[in-house]
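A single protein chain has been removed from this complex, and every other one stays in its place.
And now, chain A:
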Amino acid sequence: MSLQTPRVLPSHLHAFNPSTAGPRSPPPVRLLGTVTALRGDTATITCGTHGEVTLILKPDSHLQMGKLVEVVGKVAEVDGGLGIKVLATVDWGNPADCDYKIYEKLVDVTHRLKPLFYDSVE
């Protein structure tokens, strides 16, 4: 199986939770959001109108407040909720340059058209 990192929205995180996903370890996920809080080794991103997600940062993660970031990471439990243990981040600059609705549609399409995007992920 090749390495896949499905694009998701915060509401999909539960499907990739390693403690409930069964014997097979779920793949890392990709999430897009705006950095709204930085607290040393954790951060919070806001994903459009879909709420916030807490990130557990790596020592070499360089996030900047107010920037749009694409996060690749493993779903992990944080403070009783679900968050992301960051593996990598990509800075996409000003959130105003991204139409989050396109991303929502894309996530929807990727989960409908498995043959194009991902082997079974859930």
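The rule is short, and it goes like this: contacts are C-beta pairs under 8 Å (C-beta built on N, C-alpha and C of every residue); 3 or more make two chains touch, one makes a residue touch a chain; residues count from 1.
Just so we're on the same page, contacts and distances are computed from a predicted model.
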The complex's invisible chain, by UniProt name, from "Probable cytosolic iron-sulfur protein assembly protein CIAO1 homolog", "GPI transamidase component PIG-T", "Replication protein A C-terminal domain-containing protein" or "DNA damage checkpoint control protein RAD17": "Replication protein A C-terminal domain-containing protein"
If the hidden chain were put back, which of A:H14, A:R39 or A:K105 would touch it? A:K105
Taking the full complex into account, what residues of chain A touch the chain not shown? 2-7, 30, 32, 68, 70, 88, 90, 92, 97-99, 102-103, 105-106, 109-110, 113, 115-118
